[in-house]
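What follows is a single structure, written as structure tokens, with notes after it.
Only a single protein chain was left out; the remaining protein chains are all shown in position.
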Amino acid sequence: MTMQVALFGAGRIGKIHAGNVVRQPDVALRCVIDVDAAAAQALAAQHGAHVATADAAFADKAIGAVVIGSSTDTHADLMERAARAGKAIFCEKPVDLDAGRARACADVVQRAGVVCMIGFQRRFDPTFAALKDRLVAGEIGDPEMLVVTSRDPGAPPVEYLKRSGGIFRDMLIHDFDVFRWILDDDAATVYATGSVLTDPAVGTVGDVDSTAVAIRTKKGRLALINTTRRAAYGYDQRFEVLGSKGMLQAGNHKPTEVTAATAASVSQDKPEHFFLERYRAAYAIEMAHFFDAVAHGKPVRTTIADGVAALELADAATTSWREKRIVEL
Amino acid sequence: MTMQVALFGAGRIGKIHAGNVVRQPDVALRCVIDVDAAAAQALAAQHGAHVATADAAFADKAIGAVVIGSSTDTHADLMERAARAGKAIFCEKPVDLDAGRARACADVVQRAGVVCMIGFQRRFDPTFAALKDRLVAGEIGDPEMLVVTSRDPGAPPVEYLKRSGGIFRDMLIHDFDVFRWILDDDAATVYATGSVLTDPAVGTVGDVDSTAVAIRTKKGRLALINTTRRAAYGYDQRFEVLGSKGMLQAGNHKPTEVTAATAASVSQDKPEHFFLERYRAAYAIEMAHFFDAVAHGKPVRTTIADGVAALELADAATTSWREKRIVEL
Amino acid sequence: MTMQVALFGAGRIGKIHAGNVVRQPDVALRCVIDVDAAAAQALAAQHGAHVATADAAFADKAIGAVVIGSSTDTHADLMERAARAGKAIFCEKPVDLDAGRARACADVVQRAGVVCMIGFQRRFDPTFAALKDRLVAGEIGDPEMLVVTSRDPGAPPVEYLKRSGGIFRDMLIHDFDVFRWILDDDAATVYATGSVLTDPAVGTVGDVDSTAVAIRTKKGRLALINTTRRAAYGYDQRFEVLGSKGMLQAGNHKPTEVTAATAASVSQDKPEHFFLERYRAAYAIEMAHFFDAVAHGKPVRTTIADGVAALELADAATTSWREKRIVEL
Partner (left out) sequence: MTMQVALFGAGRIGKIHAGNVVRQPDVALRCVIDVDAAAAQALAAQHGAHVATADAAFADKAIGAVVIGSSTDTHADLMERAARAGKAIFCEKPVDLDAGRARACADVVQRAGVVCMIGFQRRFDPTFAALKDRLVAGEIGDPEMLVVTSRDPGAPPVEYLKRSGGIFRDMLIHDFDVFRWILDDDAATVYATGSVLTDPAVGTVGDVDSTAVAIRTKKGRLALINTTRRAAYGYDQRFEVLGSKGMLQAGNHKPTEVTAATAASVSQDKPEHFFLERYRAAYAIEMAHFFDAVAHGKPVRTTIADGVAALELADAATTSWREKRIVEL
């Protein structure tokens, strides 16, 4: 039987998800919900769906799953309503900007017993996932150190930053999830520092654009994360794991494999420009994973508990940075 | 108005094309034709099309375009029938194994005035196409030399080889097309040599599995092509162009960007395994290119004349190898 | 006139320096001093020098320069005696394990007005030095972030570790010097953490074998250093600088440029095995730099003040790690 899906959010990420939803076998996009009626209408029309309200969607017995790609402040409410309506949930990160609210939401979802997956798409990236598989297979022995480099090609508008929860919750939440996933370990202590280096406007809203984080895990492993909002050469998404028997590195993807040798240098393409390009495959694979889990009762790779845990790390990092102290967890 | 398409061939390449046909906007797969009824039925069902005979397809006024992925010996006939029926044509390479037959077919097609594109998918590969664009843009000045490396991961069955037309027509035809496309020049002399190095059975059917070709063009440029049916490390598809101001190289694509450093070495993935993986994007882009050309009256990048020219080069190389002499064109 | 040199220390590093001393134009190795008489004799004989005592060497008016490669606990005394004797000084790092003693030594040396250079050879490595030159030339704008990866192929014996001053003073002192040199900036705060992950014996002498350090500079830049005593794949010496206009990375050197593609993977050589191989060129260049500075009154690139500053950073890191707190400088 075909699974009918309601999509919340017809913006940039909503469009990506819509395309991936309709590509799944035995899955149909039934309706699109967005405060921007025109956007909802356009996206619905493109995929043979209709526009709906949230109320109508939750009341629609035919709908078996919701995909939530609307603004962050709607996530927890929509997840709770979906859970109570017995619908499977795919929701973009973060669960909420407030950890308490996120935990409450997770309680509701878990009590409802519905499938719930948070969109940490990096775990589905072919390069990242292959690295994880090889690590688990023991190729480099026990992991000892993790170095994450996570750099955006340019900062979002200051208006966005104001409502973002700060760089640790908005941007590093992905890196904290990668940290937990790769090391399969929890932070014992977190130290975070940051600076405004790319644009003074970032500082005017009480945020930073460049960060350095050092984590020591319960098992004594070490992790270092460095991020910036502005890397002139594009979207830089790398990490490396040192283990007792070697090192695994996840490198950037390039648009092409052209090399140019000239009188000046030997050069290759810059990394894929930004997350929509870099994680195109990851977004497709995570959606297939979600519907496969829903259809066959399999566990999801990125649970709401993972969403809460990453948020708690982001909170700890924010506190460490603000209060200039080491935070114990 | 939606363009209705008939697909000839429900085998490996037919399935690829079917998936790409249905992904085009305003294009629908109407029917599938294959001597293997079950295969035709399965592919048609998957894409909401029906099974048809060739006669029915050519007679169907609703059909505006045909995609031909059936066996080589059917290509020329099907193209001629499609041309006479006024349908746009996308046909897999080669036009025919016999150059005379191919030229005759090209005449029919050209007189009919229909859009006709031959499936030299490499011209649509993102890496190859980017290299070509940069070459045309003058990044390395005038091209002087081309070195093509084209290696399959393993030989097809000897039964296939018997009917293949020989390695120069079956395998190097792609490389000859790349040569013509990249240099935008014609061969003046061709020298080809070959050996049976991977499997003695290849020799029993009068073919070789390893070749080396040297071409001098009308403009005095030099090209070297090396091929093998069996590269132990996978599908190796590279070329490099030396120009007066530098060099452009098209490298292999890898499944992931994982690097492993161990006590033994620092290693990366092998190339994508074979053509279906390596040229997945190319197949999608060429089909979009075809329907865009049909819809908007644009020229196609790979004409039937290109198909004939590549075949003539393959014939020249075959003669050079068989007769141990330099062939002038 | 030929500069006559006294070499203190005929061990591993002493041999390297001896070879580089005798290769300088207008420089001669006059004598070798070592508590191990046989080692001194062998090295002296190899280079046409004689064995001497420290007293004799300092009293020898013909000697214009000393090269100190003896054990760490002798450095400060020998430098002070050399300074008082008016001889130019090249001394291996560190100045001393005690920062107070190091500062006192620096005072003596500076008052004496002799040329004094500390052996931070990494500043002379062709790759590192080229990166620094390009950074200074503005190729990536203003530096914002530095990530240093510094991994040894294996830990020294525990007996050595006992007298080493701890990993921050023994091993990271090089990384702290690189940090200061590359960013041309000073640390405002230092956070260091560490673990015993490679060998429990390291913990028994109160040391760690794996460290993570986060520094915020006076100008608000961020630096992250990660080190281990044991990288299974060899000596890993990399760093990268993110700037406002791009990134510069210094990669490892490999013994050869052979690539092997097999059914398993595509692999290259591991990095050069250890510091004697990796920094062979650097040791030669630093010695040439020293004698050039002595001969022509040029400033040295690595002063005793640099040696003291790196030691102070090592002390701060040690305190941060031991006391689990952020240290302000």
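Letters A, B and C mark the chains in the order given here, with residues in each chain numbered from 1 onward.
Going forward, a residue touches a chain if its C-beta (ideal position, glycine included) is under 8 Å from a C-beta of that chain, and two chains touch if they have at least 3 such contacts.
Computed from a predicted structure; not experimentally measured.
Among B:113, B:157, B:220 or B:299, the one in contact with the hidden chain is B:220. When the omitted chain is restored, the residue from A:2, A:71, A:204 or A:268 that touches it is A:268. Across B:202, B:231 or B:282, the single residue that touches the chain missing here is B:231. Interface with the hidden chain, as seen from chain A, comprises residues 231-234, 236, 260-271. For chain C, the residues touching the absent chain in the complete assembly are 126-127, 130-131, 134, 139-140, 245-253, 255-263. Considering the complete assembly, chain B touches the hidden chain via residues 140-141, 144-145, 147, 149, 151, 189, 191, 193-198, 210-214, 216, 220-224, 226, 228, 230-233, 236, 242-247, 324-326.
Here is the rule we go by: only the chains that are shown with their structure count from here on.
With centres taken as mean CA coordinates, the chain nearest to the overall protein centre is A. Chain B and chain C, compared by their mean Cα positions, are separated by 57 Å.
Centre to centre, using the average C-alpha position, chain A and chain C are separated by 42 Å. Shared interface positions of chain C, defined as residues touching 2 or more other chains, are 231-233, 236.
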